[in-house]
Every structure is written in structure tokens, then in C-alpha cells.
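Every protein chain of the complex appears in place save one, which is left out.
Now for chain A:
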Amino acid sequence: MAVIELPRLCDRAAALALKGDLADTTGSEALQVHAGKVERMSMAMLQVLLAAHRNEPGIVLTERSSEFDRSLAVSGLTETFNTGAAA
């Protein structure tokens, strides 16, 4: 299972880089995304994660920092990501 660790600063630049990585990812298993070090989130990063989450094979958030969780909460997406990888 491929693993990607999100950077501390998940800004637009990081989102662009992650989008490239995710688009290039192949395989049948959901990609693990570690978000334990995230200190700052952005809407751009959220969109990339959401798009990846909805697409096959999807992603699984493993570690999540409080800041990351808070960003999911304020944007109403906690439940979405709690459902695990998209079916």
C-alpha cells in the first residue's frame, strides 16, 4: 500500500504537488495519507484530498493532526473522510 505523508504546510503549492502524485498513483488499494504533521490546511488541499477520496482506489487517512481534524470539522467533511476509502 502506497503511503503519502502530508507536509506541515498544506497550502496551494502542496496541493498542486499532491495532486500530481495522486494522479500518477496506480494500484488497486487505497492510498494511505498521513496527516499527522499538518499544521495548516487549505481549501486547495481539501479539494485534492476529497477528489482523491471519491475516486478509485481512494485514500485512507491514517494519522490526523488536530489541526487537520479541525479543518475537516469546520468544512463539514469529517464524516465524509470517516467513511474510509470510497467504495
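Criterion: contacts are C-beta pairs under 8 Å (C-beta built on N, C-alpha and C of every residue); 3 or more make two chains touch, one makes a residue touch a chain; residues count from 1.
Throughout what follows, contacts and distances are computed from a predicted model.
Missing chain, UniProt name from the options "ABC transporter substrate-binding protein", "Serine/threonine protein kinase", "TAT-variant-translocated molybdopterin oxidoreductase" or "Chemotaxis protein CheA": "Chemotaxis protein CheA". Annotation: of A:15, A:35 or A:61, A:15 touches the absent chain (contact as defined above). Contact with the omitted chain, checked across A:6, A:33 or A:52, is made by A:52. Residues 12, 15-16, 19, 22-23, 41-48, 50-52, 54-55, 70-71, 73-77, 80 of chain A touch the missing chain (whole complex, contact as defined above).
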